[in-house]
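What you see is part of a larger complex, with each chain still in position.
The chains carry the letters A and B, assigned in the order they are written, with residues numbered from 1 in each.
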Amino acid sequence: MTVPSSPAPLSWRILILMAGLGILFGLGAFTFTYAEGTSYISNNPETCVNCHIMRPQFSAWVKGSHHNVATCNDCHTPHDFFGKWFVKGVNGFNHSRAFTSGDFPEPIQITDFNRNVALNNCRDCHASLVSQVVLGGQHEELDCLACHNGVGHDD
Amino acid sequence: NINQRKAEAALTGFVIQPIAADELDPAAWGVNYPLQYERFMMTEINYGQTPYGGSEPYSKLERYPAMVRIWAGYAFSVDHNEERGHFYAQSDQENTQRVQIVNQPGACINCHSAEAPGLIAELGWEEFNHTPYNDLVERLHTGSSCADCHDPATMELRITRPAFINAMTARGIDLSEATRQEMRTYVCAQCHVEYYFAGDNKVLTFPWTNGLNIDDISEYYTDLGFKDWTHAESGAQMIKIQHPEFEMWSSGLHAANGVACADCHMPYIREGSIKVSDHWLRSPLNNLEAACQTCHNVSVEELERRVVTAQNTTAELLRSAEAALLDAIDAIVAARAAGASDEDLAEALRLHREASLRWDFVSSENSTGFHSPQEAARILANSIDFARQAELAAKAVTAALSGN
């Protein structure tokens, strides 16, 4: 099993700009508003579910252990300011495009990129609990999802 | 990155006393890592029997009397018990009749004493292996130790046993490239594997160049013309298999999904506000919540049922294979009584060996089939087939000699 490495510390400032432009010009304003692209700007989980495609995850999250402690964005966007807006931009573009074209795998699979975003958030919230094991002397960080795959939403 | 630095700080922050490069005593390591040390020392506890495993060192020969005849002429037929915690690794070896009735080589020490790497450095690899066990036993004081698996400076997992490095290198695997998850299996695969003593120097060797499954291993021994002993009743050139946990696990679905030995045998436990790897190595049946439930979202009862169902099926087939092996031995003995020569019996003896080593591969593998349920059943099906064919071949020889 390979343990994915963390996303490279990129220059968030430049990338967020590019992503923002991507949403506006790449998608077209119609799709953005009609498909509730603005959802990506809010922190409210209900807004992710504006896309019915996200409903299974939402329903499972509501029943899950993190319901009271973490929203979609707490896991799916980086916890630092710039990273957060960059990821929102990239995903907003990708998902809106996919939703409009209907061209995406069923069942939906998380990308390596977004898997790493989630992983870093586990380690961030649970830093003290996992302080000994996360490295345990090794160079590679522990892959929480190898064991806790379903914590967010076991759909 | 930030997480990494925090974690490093947490781990090395605990270091009260640097650990010497040659430190073997777990207590000395435990000064820095008391949570791991405390659990590690619990391997002394007898938590009792599970249906087929556990820590009660009962006699396997009494529970499965067929073993006495199946291993006739080999030391295992005199003394062989259910294994128990790492705490006993050195003392159980020192006390077994297998080191008393036979003059064993130093090679035995490789997996039973933390002193092994030091002695190897001192004596050299070949010399260490062939020096008599009894000449070295005085120098052994520590059975299993943190040093077997960890680098004292960084606490990284490390491989300390040459036989495993040699075997993996021969298979073209570079251990320095191993991922963290692989290391969580490899540290165990230093010892929980099939082995033999090669050549006059009794060099500890793992028979893996053709592959890890029993058919590959059998072919390896045949090509080499190797035998562990000659069967006292049938006269066949036999192979004894010991604890092939790593090999059996390799063919299973957990391995295919990257699940390591440590995931089930050293699951995380929470100690106060921190989680650590449970160093009380034992049967997961003693600990199903932590060992399985993070991955399998079902009740402890259902998990236990899964393990025991796979084991009961394996055990049923083990008993059938034993019955077939005894019938084969009887038939060969009868053929010899009727005057058959080794040459007449060549095919029967070959089949006896093949049947016996396949049964042994499953019987000596300590999970009773759980590590790879379908593969364990496949191997036993072949064992039964070969044993019955050995019986048929021997009876055909007898019939021919009696003039049919």
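Details
Basically, a contact is a pair of C-beta atoms (placed from the backbone, for glycine too) under 8 Å apart; a residue touches a chain by one contact, two chains touch by 3 or more.
On a predicted model such as this, the values are computed, not experimentally measured, just so you know.
If you count every protein chain in this structure file, you get A x1, B x2.
Here is the rule we use: only the chains that are shown with their structure count from here on.
Between the Cα centres of chain A and chain B there is a gap of 43 Å.
Only residues 1-3, 6, 9, 120, 123-124, 127-143, 146-150, 154 of chain A touch chain B when the two sit together in their complex.
On the side of chain B, the complex with chain A involves touching residues 1, 3-4, 6-8, 10-11, 14, 35, 150-151, 154-157, 179-183, 257-258, 263, 268, 270, 273-277, 294-295, 297.
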